[in-house]
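To start, the structure under review is shown below, and the notes come after it.
All protein chains but one are shown in place.
For chain A:
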Amino acid sequence: MFSQLWQNILEWLQNLFFQQEMELTILGLQNAGKTTLVNLISTGDFTDDRIPTVGFNMRRVQKGGVTLKMWDLGGQARFRTMWERYCRGVSAVVFVIDAADYDRFDTARLELQDILSRRALDGIPVLVLANKSDLPGAVKDIDEIINTFGLTEINNHEVSVYSISAKNRVNIDVTLQWLIDHGSKKTSASTAAAVVNPALHNSQQSTPAQSASAAPTTSTETPPSTS
């Protein structure tokens, strides 16, 4: 009983001084690589897991003083109606795309636009990840992705795009950095004011995706960071 109490006090102190918590929701069509990405972030290992997620996975990871709580939702059609419930009030939404699956680009675009058009999610920053850049024929050009998925038309959200490969760990570090930045920013921003003038922000990739030292630019509010 007492130790429990002590534990709680400790936790509270930790939260006060050291830690920021952020909640993330990871969306995308089935087989886009959501669960694989989450596993990669939390364990650092790439696992080629082919079991579809029925429902959702919940993961907690600590990265750079931020605790990430990740809701990894199933991408099958029957779960898509439930996405919104897990997006309300999160720090950021991550939308994962299979960059080599041309046939379903349209579906993915519609789902993305649909979920972002919900009023309840207004203002939540969105990170679009074009995964599987290692596959031959995968779309790696950021502009092409922006156009294909109509990202310029989204105006209630701050939107960023990376081309990544979970398998080869390309751009995973910048992705994490983006998440951590937004985690700390969200908590600090919440004391100030809501995002007043949300604008489109896309990160341009200067070097080919294969190179691990990509230097993406991000929003105006966060200065461009290089790793």
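The rule is simple: contacts are C-beta pairs under 8 Å (C-beta built on N, C-alpha and C of every residue); 3 or more make two chains touch, one makes a residue touch a chain; residues count from 1.
Going forward, contacts and distances are computed from a predicted model.
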{"item": "Protein name as given in UniProt for the chain not displayed, \"Coatomer subunit gamma\", \"DNA replication complex GINS protein SLD5\", \"EF-hand domain-containing protein\" or \"S-adenosyl-L-methionine-dependent methyltransferase\"", "value": "\"Coatomer subunit gamma\""}
{"item": "Touching residue (missing chain; options A:Gly44, A:Gly89 or A:Gly150)", "value": "A:Gly89"}
{"item": "Contact partner of the left-out chain, one of A:Ile9, A:Val54, A:Ala77 or A:Ala120", "value": "A:Val54"}
{"item": "Absent-chain interface as seen on chain A, which is shown", "value": "53-58, 60, 69, 74, 78-79, 81-82, 85-86, 89"}
